Structures are given as C-alpha cells and as structure tokens.
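The structure under discussion appears below in the form of structure tokens.
Here the complex is missing one protein chain, while the rest keep their positions.
Going in written order, the chains are labelled A, B and C, and every chain counts its residues from 1.
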Amino acid sequence: MATTVVPPRKTNRIGLEPAVYKGSKSTLCAGCGHNAITERIIEAFYEMGVEPHRVAKFSGIGCSSKSPAYFLGSTHGFNAVHGRMPSVATGTLLANRTLLGIGVSGDGDTASIGIGQFVHLMRRNLPLIYIIEDNGCYGLTKGQFSATADRGSVLKNGVVNDLPPIDTCALAIELGATYVARSFSGDKKQLLALLEGAIAHRGTAMLDVISPCVTFNDHEGSTKSYSYVKDHDEPLGEVSFIPFFGDIMVDYDPGSTTEVTLHDGSRLLLKKLDSGYDPTSKVEALRVLSESHDNGEVITGLFYVKTGQPNFLDLLNIVDEPLATLPEAKVRPPKSALDEVMESLR
Amino acid sequence: MATTVVPPRKTNRIGLEPAVYKGSKSTLCAGCGHNAITERIIEAFYEMGVEPHRVAKFSGIGCSSKSPAYFLGSTHGFNAVHGRMPSVATGTLLANRTLLGIGVSGDGDTASIGIGQFVHLMRRNLPLIYIIEDNGCYGLTKGQFSATADRGSVLKNGVVNDLPPIDTCALAIELGATYVARSFSGDKKQLLALLEGAIAHRGTAMLDVISPCVTFNDHEGSTKSYSYVKDHDEPLGEVSFIPFFGDIMVDYDPGSTTEVTLHDGSRLLLKKLDSGYDPTSKVEALRVLSESHDNGEVITGLFYVKTGQPNFLDLLNIVDEPLATLPEAKVRPPKSALDEVMESLR
Amino acid sequence: MATTHISPAESEAAPQHERVVNDLSIQVATVNGSGSQSSNMVLLRALFQMGIPISGKNLFPSNIEGLPTWFTIRASKHGWIARRKEIDFLVAMNAETGEEDVRGLDAGAACVYDEKLNLARLRDDLIFYAVPFDKLVAPVCPDAKLRKLVRNMIYVGVVARLLEIDMGEVERALRKQFKKKVKAADLNFKAVLAGYEFAEKNLEKRDRFFVGRMNENAGKVLIEGNAAAALGCMMAGVTVVTWYPITPSSSLCETLITYMKRYRMDPETGKATFAIVQAEDELAAIGMVMGAGWAGARAMTSTAGPGISLMAEFVGLGYYAEVPGVIFDIQRVGPSTGLPTRTAQGDVLSTALLSHGDTKHPLLFPASVGECYSMAIEAFDLAEELQTPIFVMSDLDLGMNYWMSESFPYPDKPLKRGKVLDAEDLNRLGGFQRYKDVQGDGIGYRTLPGTNHPAAGYFTRGSGHNEDALYTEKGELYVRNMDRLERKFETARRLVPGPVIEQAGHDVGVIAYGTTHWAAMECRDQLAREFGVQTDYCRIRAFPFADEVAAFVRSHARVYAVEQNRDAQLAGLLRLSLPGEEIGRLRSVLHYDGLPIDARSITDAIMTQEVGS
Partner (left out) sequence: MATTHISPAESEAAPQHERVVNDLSIQVATVNGSGSQSSNMVLLRALFQMGIPISGKNLFPSNIEGLPTWFTIRASKHGWIARRKEIDFLVAMNAETGEEDVRGLDAGAACVYDEKLNLARLRDDLIFYAVPFDKLVAPVCPDAKLRKLVRNMIYVGVVARLLEIDMGEVERALRKQFKKKVKAADLNFKAVLAGYEFAEKNLEKRDRFFVGRMNENAGKVLIEGNAAAALGCMMAGVTVVTWYPITPSSSLCETLITYMKRYRMDPETGKATFAIVQAEDELAAIGMVMGAGWAGARAMTSTAGPGISLMAEFVGLGYYAEVPGVIFDIQRVGPSTGLPTRTAQGDVLSTALLSHGDTKHPLLFPASVGECYSMAIEAFDLAEELQTPIFVMSDLDLGMNYWMSESFPYPDKPLKRGKVLDAEDLNRLGGFQRYKDVQGDGIGYRTLPGTNHPAAGYFTRGSGHNEDALYTEKGELYVRNMDRLERKFETARRLVPGPVIEQAGHDVGVIAYGTTHWAAMECRDQLAREFGVQTDYCRIRAFPFADEVAAFVRSHARVYAVEQNRDAQLAGLLRLSLPGEEIGRLRSVLHYDGLPIDARSITDAIMTQEVGS
C-alpha cells in the first residue's frame, strides 16, 4: 500500500503541541508530589492555550522551587533566594505588566522564611499564580519541619512538632488575595481545574497544594506523608536511601470525603467542598477552614474568589506597554522639564 | 502646732510607689497617643504589683519603640532592630523563663517589616505582652503609610493608600495567639483593664492599640488621625512645625459606640464589644472583626482569649530556673559523658 | 579622630577689630519641631541670592519634636563650603543647649539670644545681643497658637540687620520659601521686619562680621543631594522604583515621586511611565529591583546602612545571576542604628564586599549635588552595561543638606541599555548563550522575559550555571564563570568614572571622596598657606579604582586618605586593590563624630603626621 496515514498532531487552541509546555527532566525524587503538580501545570497552560513567551516563572529555594525548570522550558524563569520569590515576581510584573506570572514555592519557602513577603503579596493582590507545593517539611535540606507541619508529627531524631500549622489559605483570604484554593497533588481533575481558573484570574491566585514528600515526610500522623521507612527500617538501616514510588492519585466528588491510604498505611482525609458552596464570602471561607481543621480533615477546593477587584498593577495606573521597553522618548523628559526644575531652584 | 501630718505614701500591694514604675522623660511629641499608652502601662504594672526587676522590656525601631524607655525605668530593656523585636524577646525568654516580657512595637515595625516575626511569635504563643502602638503610619520617618493605614488615606505629597489594612488582631487569632484585643490610646479604663489582663495571662497577649500620630497621620479619612494641618496650612506653610495637643480621652460603655471628634473635626467611630460577647470562639472573633471592618467602625475589646493552652516555654520542657544562670555543674556534662561519646566514635 | 590641635590656633583669624566680610559661619540653635527650618532657609537663600558662596547644614536629632537642633550656615568669599568647626555668629534659641552653645564659641564671636535665656552672664569675651522674642512676636501674630512658629522669623530680621543682609533678598527668599501661600508669607515677613526694626533701634553693632553682595552664584541652583539624585534618576529614565523609608534616604524617593508625577505621566493616556512602590521592607525593595532589572526595567532603590545590611543576600544574587539594579546608600553614622540623623562614610568597605562568598560591587562616590545628578544617570547605564547591582554612595550631609551648584546639564548621550537581544536579533543569530563571554569583556548577552522567540527563554538562578544558564555543579565550569565575573569587574574598572587628579609633583598626596572633598580642598589651602606644605590631590569617584589611582599613590611619598569613618574604609579598599609596595605610602585621616568633616581637623591631623615623618 502506498498511502501513509499520519495521525493528526495534537495541538491546542493556539496550535502548539504539548511538548512545547514541557521543561527539562525533573531531578526530584521519583514519586514526589511536586512532579505531579508540574504535570498539571503543563496541562493547564496547554489547555488554556497560553503562549509560553508571555509567561514568567518564579520560585524561591527548595525542591519545590526547582520545579519551574521542569515546565514551560522555553519560558524565562527566575529561581530567586529562599523565601523572597514574591518580591522578585512583583518587580518583574511591574517592569512588564503584560506577562502572566506563575510562582512556585514550598511550604518552608512560603510559611517559614517567606511569610513576610507572602503576607504583603497577598495584600497587594498582585496578578500572580502563587502555588505552594506543601509537604509540611523542608525536602531539600532533609526533612525538617516547616510551619505547615501537622501538630504532633515526629522526626526521625525524635523532635516533635508542637506548634499549630499555619493555614496559608486562611491567611491569604484574610489578607486580600482574590482567588484562594487548596488541592492535592494527586487529584488530577480538581488541580487542573483550579489551575485553569488561576490562569484566567486577574489578581493573586493562591493555591496551596498538598504534595507529599516521599523521602522525608514520613512521620506518624502527618497529613502530608507517604510514610515508608517505618516498616523497612529494621532490615535496611539505611538513612540515605530514597525509595521509588509511583504517584498517588485520587478522584472524588464535590461534597464527598476520600481517605487516601499512603504507602505506610497512614491516612490522609481529603474532603472536597460541596458543589453548592458559595466562594464569595470571606467569613464563610474562614469558617469552613477552621471547621475542617478542627475535624482533622483537609478540605480542598476553591474557598474564595473575588473578581473585578483592581489588582496591584491596576492601582498603580501604569501605561499598558511594558515599562521595561518603553522608548527613551517616553522615559527621559524633554530639556524643557529639566529647565523648569532648574529655574525653580534658583 | 507641733504635730506634722504626713499623708500616707501611696504604694501598691508589694509596697512600691508609683514613681518606681515610671521611666525617663518622653521625647515623643506632645499629645502623641503613645504617651498615653505609656501611662497606662505604668499604671497597670503598678496596680498589678509586679516587681520591676522581674520584667524585661523589648521594642523594635520607631517612635513607639522608644517608649519602653519611658516606663519601668529600673528594668532591663532592649531596643532592637526594626521589625525584629519578637526574636529578641523570644531569645530572652528562652534564656530566662522567669521574666515577664513586654514588647512595644509600632504598626510599621510590626505589620510592614516585622510581619514575618510577628506571625511566628503568635504561632508560638510565647508568653509575652505584645503591644502595637498603631497610628497607621511611620511616625519616626515622617509619616509614610504603614500596612495598617486605612484604604484611601492621602499623604501630603498626594500619595494615596490603595491597599487594605492588615488587621493584626485577626492575624493573631488565626495564628494562635491566646489573648487578642484592640483598644484606643485615649480609653483609660478599657486599656488599663486589657493591660492588666495581659499581665496576668500566660501566653501571647496581643494588644493593638489605636494611637494617633498628632504630627503626621493627618490624612483625610484616616481612622487614626488627629488631623490639624489642613486648616492651618495656609497661614503657616510650615512643614517642620509640630503642634502641641492634649491627649484625647474617651469613656464609653461595652456594647456602645462612641464617636471621637478629633482636632480637625474628623471622626473616629469606636465600638466596644458587648459585655455579653464570648471571647472563646476564633470563628466568632474573626466574624466580628470582619463585620466591623465592613461597617467602617473600629471595634475594641478583648476578642479572643484561651487559657490553659501550653505556651512555647511549656512546650520546650525547660527547667524552671533561668537557663542563663544555671551553674556550670548543670550545663557541662561530666567526663563520663564525653568518654561515652568518644568511645562510640572509635 | 582628628582632634589634635598642633597648628597656630586660628592662624587665619582676622584681628579682633577688623571687619570680616563674607567669611563667617552662623549657627542657629533651636528645638526640632519648632518650625525654625523655614527661617533658616530664608537666611541661607538670601545670602545665596546676594551672590555669596554658601552652604547650609542641618544637625538634627533622631526624633520628631522637642530635642535640640542646630543649623549652620557658612558664607565664604573664598568659596569654602565645608563645615567650619568655629562658629562666628550664634543665634541661641534653645534653653536646653544655650549655655553649652555659648561656651563652645571662640572669643570675639557674636551671639543673638532669647532674652529669657540670660546668656550674657556666661562670658565676657563675646558680643551678646539680647532679643525679647516673646514680646516682639505678640503684636505681629495675634493667634497665640501660631506664635511659637512665627517667633523664629524674628531672628531672621535681627540677623539680617546685624550682618547687613539685603532685606530685599530676604523678602524674595521668604516669598520663594512660602511659594503660593501669600498669607503665610505676609505674616512671616511681618515677623522678620519686627526683628529687623528691633535690632535697628536697640542693638548696637559691636561684632566684626558682615556680608556684602558678590557675584559668584549667577545661574546657580540650591538643592539637596537627594533631590538632585532624584532628578538624575528621572532623567536616566528610571521605570521601577522601590523603597522603604529610612533616614536619611527617604527624601530621595519622596522627591522622585513628586518629579515623576509631574514629568513622567504619559501625555496621551495620562498614565504613569513608571511604578513606584513603597515596599514592606528592604529585603522586598531589593527583591523587586532584582525582578524588575531582570525583566529589563531601569530599577532602583534607596536606603541607608541598615537597609544595605538587609539587602546582602539579594545583592549576592544580583552579582552572581548578573541582574542590573541601582542602589543608593545615603550613608549615616553607625554600626546598628548608630546616630541615624548624623553623617558618615561608614558603609564603604562592607558595601563593596556585600554578601557572602566571592562578591564585589562597583561603587560610585558623588561629592556634589551635581554628581548626585550625573552619577545617578551613569549608575543606570553602568548597571545595564555591566548587568550587576551598582551602588551610589551618598551621605546624609550631601543628601539632606542644601548645596549650591551650576545648573544640571541635559544629558547629551542616549541611554546605554547594555547587551540585550530581542526577537529579531535571535532570528538573526539563531540563539544565544546567556553567560558566554563573546567579546572578552566578561559580559554576556541577555534577553528579556516576554521576548517572542522560542530561543529567548532562560532560567536565572543563583546556583551554579554554565554558559547556557543551565544548572551545573562542575568545578571547572564554576571556576570559569567566576573568572569571567572577575574579568567583568576589570571591565567595570574601565567604565566607572575615573578619579579627578590635581598633580604637580609634590611629595604629599591627598585622597578624598564624596563629601570629604570640600574639607579636603580647604585643608590643602590651609596646608599651603599656613605651613607651606604643597599637596597633590586625587578625588576618587568610583570603586573599582582606575589605574590612575595606583599611579597617583605610586608617585607620592606619603598619601593621606581622608574619610569620615573610624576604620579607614576607603583606605581599606585601596589596601585590597593596590600592589603591596604602594600601600606603605598610605596614611589615614579619619573623622567620625557624625558631623560633616571640616578642614581644620584634617589640616591638624596631616600636620601631626607630617611633623613625625
């Protein structure tokens, strides 16, 4: 036969293939929740048909903060210093308001060292997608507690976390973010939908995504854990060994609760907001969060959204073109201006 | 007549005179709200009969942060760096858990540069009285907006504050502080009572005290203003002149609202929590705060209190004596300990 | 500190009885928050308008109201505008410091004082003029509330009369000061007149100080360094400004806001061609500058020592990830908070080396308001050409005081935006390597986010990277990159403003920088006139040092580096930079009490060392 059937290439609405949205190969641990989030980000940008060059990627420091290298490979990215990604992202978006900013941070990067910049970013309602890849620990520095670690978690060296976790969603809502949600790295459908919503939103979109650290966050009772070593510790006695896992995936309906059984048999109770939930009331959102916390559940979904609220760039009344590339004629006042000032100083 | 009547000296329950609780002369502007707060602090410590040497005073940088020099003059104090008083106070209380810590900060010192340390202090529930002398501006650097400035306030150079104020009380409650209140510098009765309660509390007691800056916070519409210059600007044209004021005092009942008319005729609407208000529910406290914010009122009173919650020092399980002065025998392990470790390393 | 007095105490002082014209220093001692600033500015400006070289320095406390403040005006027909330690003419308004102020005067000085303070009893070698301020102000200003303010205008009149300041110029200066507020100006001028008339009627001129018209200030302007720097930033086309308030730097950005609102609104849309953000702290301010500079904006922040310390980590990122940005350090006294309202050149060494690891940064040292303006422009060019943070090291004395200057020239060169490739370039080249040294100057090409070309994007990081900006931990690539950065620093040495050198083959050299310049120049005059010691001069304008600096040191037996800090910080940078043989020639003159350095202190310190050598 002489005809060759070329299957139609899969492309999105702007004609780009999925591969364009990928980045370099991940160097994170196999099974790390962060990798699953990376995949959803790739999908969301592909599905939404965003031009990669219009995006700017930001992160702080941590395993999570490495992930911007693993999506949108042809896009500019800035891996900043620990906990201070918000300011770098702010500066970039001031310089070029036409960019679509996405920042990826960790719970350590955000809730510990970075909470100050987080607070002020939320308050400014800067148009930025802000993702916390939340594993309750410092992955990259080998598993110490972050400020979102569950109370009562225990590290291998016996250190117990006695402090209450910071609920970054409650804070974001309290402070003025206009799109605030929580999801789970393994919840493909929900996470993708929330990301797509975030891409469409014009204001701070804060997504706290529970993202288990397969290697370190294996303490008893942690809601962010894939505990493993407990069983296998005795025969191996190896601390530097990193096990291989597949990603844990979930799929459950709005209003329902799902119990994720982790590798060590420990459980994570996810509850999805009811489809009737109205995400326009701050007080209600805070109530729901507080309640789920008291119940030992992790509630997921879009807690709060407010559209039409002017974002930080709107408030600053800057010209539509990127400030970065305004021509000299627009940024250097004419001689008459200098003369006028000089005259006033004589 | 040969008898001289010596009026009985006024002393408190531990036999000390009021003067003992005073500090050096204030160098703040006459009429500054901060001075009124200083007076209430003096009264509260006097009334509660606290031994001055048991106290340690802390502050950051700002007009407000100077005030620890003006009370409890014989007490150790530490005027730290801008926005980082919480960590210094934490260190001191770790070193000596028998001390009663009181920290004074400004809204700039706390809500702008210091919000990170504030968040983590609240989360730890460190036994510390934390007072924000809240004027919505940076007094010491001449009146720029802080993060508690009201939306819509305008500076003399025309800069408008477009950002929502951070409600430090709502944050403190959300984060785990166990005694959270708001008051007004001129409300003698309420402020004194709240301070006395704070002295008695064993956990973080956070008091946001609205404290007008007579000199700079004179923008139209500010709830923290004693506006003045507006009327007098024309005949004077003087920017470096600081007017003299008496303190503004209020006295109103729980559940009621009082309108304070400021020097320039602008008004501050204070509302006092109902005496029936139950301050044990976080969600309710947050609701009340959010509501008053929506109504353009400043609600005052004790929003939230939780007793019996272990504080940070309890959680650390440290010995009762001050760590700072433990004898060498308690802090240098015996030779046998070193030998044991050495043996394990051979 | 240079406090030894080995010179004939006042060799230049005129004999007690001789008329001294246009060579005096006036000090007004008041309380801050009392509104004396306007009065002092009127005095300063009137003298300026009379064509006399002047300088005005405000010594104020770190609080808002109620503490002592001094304003000193120097008028010098010779053009010396550094601070003079010796006060000729005191206006003593502050009860708290009055006695000490009077005790500090040299014999023969004059003192106008508030009658109530009863200062004349303290000394009999001064000329005292008592003024009943309260009595004089009452009829002028019926509103009792305003009297405290208007009261200060009275001394303007008294001083004008005693020194023979032209009252026409006083009125012009006053009306300029109050701008459109005519009512305020009228009221205040009434107070000036009351003072003038009182003095005319009641005070017999007994001191020897006078002023008279000159013609030195034609076309000149009077401006603070921070305002000049702000103007420079605007003319440099700055687009993103982030800041956090701190004395003495706040007025730079605050003035910039005013200028930008006036001259940088897009005429077509009425929108701003800039973004100015008050950040939550200095960590955020510098972070925003890094983000904006990376994205191609001309971005800046302004701060003082504590802010510089907080920026340390981010500035290291800027050095290593090669992100442009301009940072103004308006230096003030102190480790820690120090004396936040006093002046110093105390951040020089630590800023040059700011951040952990092998880092170093170009510093510019403006000495005048003119250089605040021109170096602001240069700083943005350098930041983009060198793709690195550039520091402009001003100080409180320069930044917050009024200085005379020639009018600032309109820039005659276009903006230098550095090596930036756009989509077209990339089409032509096919791609680029971010960290490749194509021209041997150590500087790679960059692209900006938003560039519509598939090869444009790269990932910026503060961790090890190769020429393609990809992550690497390979030792030899790390070394190669660090060596390139060193090469780039050599390029910086060629690009930064070189020193200004006055050399005539003398044995002794003097090195100064920034505001120290003015006192150093006057000191050289003193050395020559009083001691016959001729000196060569090198004013350093930037770090890294141009080769001429080493050559200057090499060609002198002894070189005095004069600076306003304890630790001889610029000398330290010279020690780090010069060949060993030259370092032995360096000596230091250090001044660090928070007041602007004066010539006499330098002269004394140099002569003490010269005598010993």
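Going forward, a residue touches a chain if its C-beta (ideal position, glycine included) is under 8 Å from a C-beta of that chain, and two chains touch if they have at least 3 such contacts.
It should be emphasised that the depicted structure is a prediction, and the values quoted were computed from it without experimental measurement.
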Given B:R13, B:R54 or B:R151, the one touching the chain that is not displayed: B:R54
Residue of A:T141, A:S256 or A:T280 in touch with the missing chain, whole complex considered: A:T141
Sole residue of B:A30, B:M48 or B:A95 that reaches the chain not shown, by the stated touch rule: B:A95
Among A:G23, A:P52 or A:G83, the residue in touch with the chain that has been omitted: A:G83
Contacting the left-out chain in the complete assembly, out of B:C32, B:A69, B:I129 or B:C169: B:A69
Chain not shown, touching residues in subunit B: 24, 51-54, 56-58, 68-69, 72-81, 84, 86-96, 98-99, 116-117, 119-120, 316-320, 322-326, 328, 330-333, 335, 337-338, 341-342, 345-346
Those residues of subunit A which, in the complete complex, touch the missing chain: 27-30, 61, 63, 66, 81-83, 112-113, 115, 138-142, 144-145, 147, 157-159, 215, 232-243
Residues belonging to subunit C that touch the chain removed from view: 1, 61-62, 304-306, 308-310, 312-313, 316-317, 319-321, 333-342, 344, 346-347, 349-351, 353-360, 461-464, 473, 475-476, 478-479, 482-483, 486, 565-567, 569, 572, 575-576, 579-586, 592-595
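Quick note on the criterion: only the chains that are shown with their structure count from here on.
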Subunit A-subunit C separation of Cα centroids, rounded to whole Å: 44
Contacts with two or more other chains, residues of subunit C listed in rising order: 280-281
Subunit A residues counted as touching two or more neighbouring chains: 116, 119-120
